[in-house]
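Structure record follows, encoded as structure tokens.
On to subunit A.
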Amino acid sequence: MAVSSNIVVRIEDLHKRYGNEEVLKGVSFTVRQGEALAIIGPSGTGKSTLLRCINRLTEPDRGRIWLEDTEITSPQTDINAIRQQIGFVFQDFNLFAHLTALDNVRLGLLKVKRLSKREATERAMQELARVGLAEHAEKYPAQLSGGQQQRVSIARALAMDPKLMLFDEPTSALDPELIGEVLQVMQDLAEEGMTMVVVTHEMGFARSVCDEVIFMEKGVIVEQGPPQQVFVNPKQPRTRQFLGKISELYGGT
Partner candidate 1 sequence: MGGHNPHPSPLRGGGQKGEGRSEEGGDLKQFLDCQVLAEGSFLRLACDIAPRLLQGTATTFQLTVLAIGLGLVGGILLALGRVYGNKPIYWVSTAYVQFVRGTPVLVQLFLIYYGLPAFEIRLDSLTAAIIGLGLNSAAYQAEYFRGAIQSISRGQMLAARAIGMTNLQAIRHVILPQALRIVIPPWSNELIYTLKYSSVAFIIGAPELMATGQVIASRNFRYFEVFLIVAFIYLVCVLVISKLLDIAEQKLKIPGLEMR
Partner candidate 2 sequence: MLEKLRLVWESLPLLLQGAIVTLELTVSLLLVGLVLGVLVALGQVYGPRPLAMLMSAYERFFRAMPILVLLIVVNFGLAFVANTYQWDWLRLPTFAVAVLVFGLHSSAYQSQIFRGAIQAIKPGQLLAARALGMTRLQAIRYITLPQALRLAIPGWSNEYSGVLKDTSFAFAIGVTELARQGWQIATRTREMFLIFITVALIYLVLTYLGTWLLELVERRVSVPGLAGQRREEHGRVI
């Protein structure tokens, strides 16, 4: 997994406030092409908000974000064109409840990318096969397990040919025995060189699959570095504390 020096995403001084509570207090970082970046930290510290700001599902109050050379946060930018290039995977899947797995993957290709029905179907089947669900193409979300639903939602995002994939706690809503299949798909993606940002509580995944780890707390980046550094040799006491608590809970990472 070669990480090039081309920067895919650059974030500068991002701020976001909900009422009186400032959830992002000036966050800056970059993601290079082919890099898998994990964002870890306690719940409610603005990780998901940060992720949603990147494709402006949440509007940031201040700060700038670029996708390659395009400034996402500029008012002149066609945000729908940007979102096509950024895949987003939700914690609770959000598969379209009235559509089959195939139609879930195909809808964006047909209506947003305006592919022909034949092309779209072909492409969608490819992506379903990629996540190992080709034989479930005709099933509705309610007929799939949580793990399968999440894999369909990954296929849905991949079908749009994104330059970047954002994962918002993709395994948090899953039963423990279903987490593995989703992580496997994500690991394959990372190894194929997909640029991705993953908000996660799966420390094992962050440690063994990701190239870079950011530890966030209370709206700021506390520590950032390669997994070896952050997990084995954290510089900040807060990071050490957090990791200690996590390994207490889950029996080591």
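As a selection rule, all candidates are chains of the complex that A comes from, given by their letters.
Here is the rule we use: a residue touches a chain if its C-beta (ideal position, glycine included) is under 8 Å from a C-beta of that chain, and two chains touch if they have at least 3 such contacts; residues count from 1.
Keep in mind that what you see is a predicted model, and the values were worked out from it rather than measured.
K.L.:
Okay, in this complex, which of 1 or 2 is up against subunit A?
P.N.:
2
K.L.:
Using the touch definition from the top, list the residues of subunit A that touch candidate 2 in their complex.
P.N.:
55, 57, 80-84, 86, 88, 90, 92-98, 107-108, 111-112, 140-143, 153, 156-157, 160
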